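Heads up, one of the protein chains got dropped from this complex, but the rest are sitting where they should.
Up next is subunit A:
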Amino acid sequence: MSTTIDKRQAAPAAPAENRHEARKRRDRIHGWSFMAPFLAFFGLFLIWPLIYGVVMSFTGKSLTGANSSFLGLANYAEALGDADMWHSLGNTLYFTVISTVPLVLVALLMAALVNMGLPAQWLWRLSFFAPFLLASTVVSLFFVWMFNPQLGLINDVLGKVGLAPVDWLNNPDVAMWSIVIASLWWTVGFNFLLYLAAMQNIPTAHYEAAQLDGAGGWRQFFSITLPQLNQTTIMIVILQVLASLKIFDQVYQMTGGGPGGATRTIVQYIFEAGFTGYRLGYSAAISYIFFGLIVVVSIAQFAVTRKRSA
């Protein structure tokens, strides 16, 4: 008797509560199950090495296995006093500055021209973007050959127009610029595509209105196209700076960091400290100094974007 009464009284409230609880529980199980595979890899190959790297940076761990004693901050102290570390960091920043400017401006120029409604669009897109599909090693092979002092095509052309040959990869003053040329050829097509996509999304009505007001091509470009591309430009610059700071492949392959360390970048220094010098602990410490730099740059850029868009 009593049980039936209980049931009847509880009936309106409890099932709703239960259903809600059950749904919440089911969602929790579903949510974590869907996340589980990603989280497993994420934990194992990103979070764990990230933490373990910090641990390594406090030790004298070496590739030969010997001496993994705890050193405290000694590796960091050594790195901050290491002239070679500062030199590679300086080279990296130098490359970042001198590569970002052409990689953004040339991409903008290419996109602006192609967006004028030229015939054979696919052909221009193909030629500007195709190099992006190549592995860094292929690009390096191409350009080491183009830059060859005696047999290279570039010096041959310079000779034909009466200019002196340049020792592209062996002159410390020129080598980094040669890397910039190869990098520009390789990756500008990516920024070009992003700009082109953004330009094609600007409503044509803007241009039609401007045309009615008598604005010419230049005027339209500077007062409609560029302002409309503001967000895109900011994004491209941010991505480019972060990508340039991580440069390693083409330098390592084309100059090996030479001549005399003139093109050695920070990632190469990390690699060499660990794998040529066998000092994993020291190399990990430099990695985190580099990481610190990336964090500072990202925060600075974030602050700038926020101010801009506010």
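Here is the rule we use: contacts are C-beta pairs under 8 Å (C-beta built on N, C-alpha and C of every residue); 3 or more make two chains touch, one makes a residue touch a chain; residues count from 1.
Basically, contacts and distances are computed from a predicted model.
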item	value
Omitted chain (choose from "4Fe-4S binding protein", "Cobalt uptake substrate-specific transmembrane region family protein", "NADH-quinone oxidoreductase subunit N" or "Carbohydrate ABC transporter permease") - UniProt protein name	"Carbohydrate ABC transporter permease"
Residue touching the undisplayed chain, where the options are A:Phe58, A:Phe95 or A:Phe290	A:Phe290
Hidden partner chain, residues of subunit A it touches	27-28, 30-32, 34-35, 37-39, 41-42, 44-50, 52-53, 56, 61, 110, 113-114, 116-119, 121-131, 133-138, 140-146, 150-151, 153, 156, 185, 190, 193-194, 196-198, 200-201, 217, 231, 234-235, 238-239, 242-243, 245-246, 248-249, 253, 267, 270-271, 274-275, 280, 283-284, 287-288, 290-291, 294-295, 298, 302, 305-306, 309
